[in-house]
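Only a single protein chain was left out; the remaining protein chains are all shown in position.
Chains here go by letter, A and B, matching the order in which they are written, and residues are numbered from 1 within each.
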Amino acid sequence: MAKSALLKSSLAKKYWMAFTGLFLCTFLVGHLLGNLQLLLPVSEAARDQFNEYALFMTTNPAVMILSYVTYISILFHAIDGIVLTVRNRKARPQKYVNFKPSTNTRWASRNMGILGTVILVFIVIHMQMFWAEMKFGSLEAYSTASGAQVKDLYTLTIQSFQDAEYGLIWVIVYVISMIAIAFHLSHGFASGFQSLGVNHPKYNNFIKKFGYAFAILIPLAFAIIPIYIHFGLEKI
Amino acid sequence: MKLTLKIWRQKNAKAKGSMQTYNISDVSPDMSFLEMLDVLNDSLIEKGEEPVEFDHDCREGICGTCSLQINGEPHGPDRGITTCQLHMRKFKDGDTIVIEPFRAAAFPVIKDLVVDRNSFDRIQQAGGYISVNTSGNTQDANSLPIPKEDADMAFYAATCIGCGACVAACKNASAMLFTSAKVSQMALLPQGKIEASERVLAMVDQMDKEGFGNCTNTGACEIECPKGISLENIARMNREYLKASVK
Partner (left out) sequence: MGKFEAKIPKGPLAEKWTNHKNDINLVNPANKRNIDVIVVGTGLAGGSAAATLAELGYNVKTFCYQDSPRRAHSIAAQGGINAAKNYQGDGDSDYRLFYDTVKGGDYRAREGNVYRLAEVSANIIDQCVAQGVPFAREYGGLLDNRSFGGVLVSRTFYAKGQTGQQLLLGAYSAMNRQINRGKIKSYTRHEMLDIVLVDGKARGIIARNLVTGEIERHSAHAVVIASGGYGNVFFLSTNAMGSNVTASWKIHKRGAYFANPCYTQIHPTCIPVSGDHQSKLTLMSESLRNDGRIWVPKKKEDAEAVRAGKLKPSEIKEEDRDYYLERRYPAFGNLVPRDVASRAAKERCDAGFGVNRTGEAVFLDFSTAFERYGKEAATSKKIENASKEKIVELGKEAVEAKYGNLFQMYEKIVDQNPYETPMMIYPAVHYTMGGIWVDYNLQTTIPGCYAAGEANFSDHGANRLGASALMQGLADGYFVLPYTIGDYLSNDIRTGAISTESKEFEDAEKEVREKLEKFINLKGTKPVDYFHKRLGKIMWDKVGMSRNEQGLKEAIEEIKQLREEFWKDVRVPGGTDEMNAELEKAGRVADFLELGELFAKDALHRNESCGGHFREEYQTEEGEALRDDENFMYVAAWEYKGNPSDAVLHKEDLVYENIEVKTRSYK
């Protein structure tokens, strides 16, 4: 019983949801730290630094394992979410004529699926724009000052957001997506702990507040990057 | 007070139901919500129509029989009470009140506003007990001291009246709050710890079989619960289940 319980039961599905979700939170932190390099003033050094970092992230075996875990987590989180949603729908086949969940719940907590879908679409766009371009696209390789052969992801990124025609649109798409992530995290972070059974009157408040801070600060920092590139950074 | 009532009418479990509109006057603000329905029913009977069937019994908020989704919320707009404790002074003259049965796959409608909540009983039967016989030849009650804090927490979990408001309020019709309250009560007490693993596995298994939804941690259940059963219980059950599964 115990073994199947950890795979099939409703609680197990939530454990996986929470576990993958919280793992993705740590991924967000790492990803953000790397991306903050894009805020450096435009220079050869900045370009080299970012492109070498990108090379490292795509070739280092340890990082590669981590990134596969991340992909799997995203996929699992999304599929598990769909499975849960289907079951949830089935649990109330006849809807209420009058249902007022706004009186007792926060909007984000009720719309994790929609928010998640927005985020998933964003991830596809985001990966198409940069990851796929770098992996399969026609990005030119060049030698950095330290002699490494890298693809110029830096220029692609900066130009994408500075593009005269589409740059602003991309900035808006990214900002909206970050807002979606913020709402998703505002519920998901603390909820993950609750699903894993971490709930104690002494620490609940801390987890909640930390969750809100996380949900605001991380997406905000992410959102600043395209905004700054578009409006603040020297044009290249 | 004069009111317009929109009530779900359904002849029996198989029939298709619909919302019907009734007008009612002479409602006193001192009436309880169910007394208002009594007045409606008496007038329907005198007119030769079929009265509205609804569940109720103790009318003092403890038996958990009364249900009703009133204006989109289980047990109506007030907090910390059951429908039978809801008074008409919470409404205004001329209001329209929408009254529906609790909706969940695991709570099929029997008639009008009456639903079948035996799925809750079956969850309890799966393991919501401590396996001691009833001979009375157990040890002296005071030979097992229990920290007051644990006893109090177990008590608060045990005050669940099994009304189903948690399921009705949940967007997923999840029974996590109900199930976890019983799991918690037992898990907090030394008497219950002995078979805690078997209990939580069996009860969750039954809960899943009954077709309840999953917990999204929205917290609607806790807010609508007439007894204020805490979400902490859900976390405790998550913990207990995790422990039991990896064992």
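Please note the rule applied: a residue touches a chain if its C-beta (ideal position, glycine included) is under 8 Å from a C-beta of that chain, and two chains touch if they have at least 3 such contacts.
Bear in mind that the values here come from a model prediction, so they are computed numbers and not experimental data.
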Contacts of the hidden chain among displayed chains: B
Contact residue for the chain not shown (choose from B:G17, B:G72, B:P101 or B:G128): B:G128
Interface residues of chain B (partner: the chain not displayed): 11-12, 28, 30-32, 34-35, 38-39, 41-42, 44-46, 48-51, 53, 55-65, 78, 80-81, 85, 87, 89, 110-111, 114, 116-118, 120-121, 124-142, 144-148, 151-152, 154-155, 158-159, 161-162, 185-186, 189, 191-192
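Heads up, the rule we're going with is that only the chains that are shown with their structure count from here on.
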Contacting residues of chain A [partner chain B, same complex]: 1-3, 5-6, 9-15, 84, 87-88, 90-101, 103-106, 109-110, 112, 187, 190-191, 194-199, 201
For the chain B and chain A complex, residues of the former touching the latter: 6, 8, 19, 69, 71-73, 77, 98, 100, 103-106, 109, 169, 171-174, 201, 204-205, 207-208, 211-220, 223-224, 231-232, 234-242, 244-247
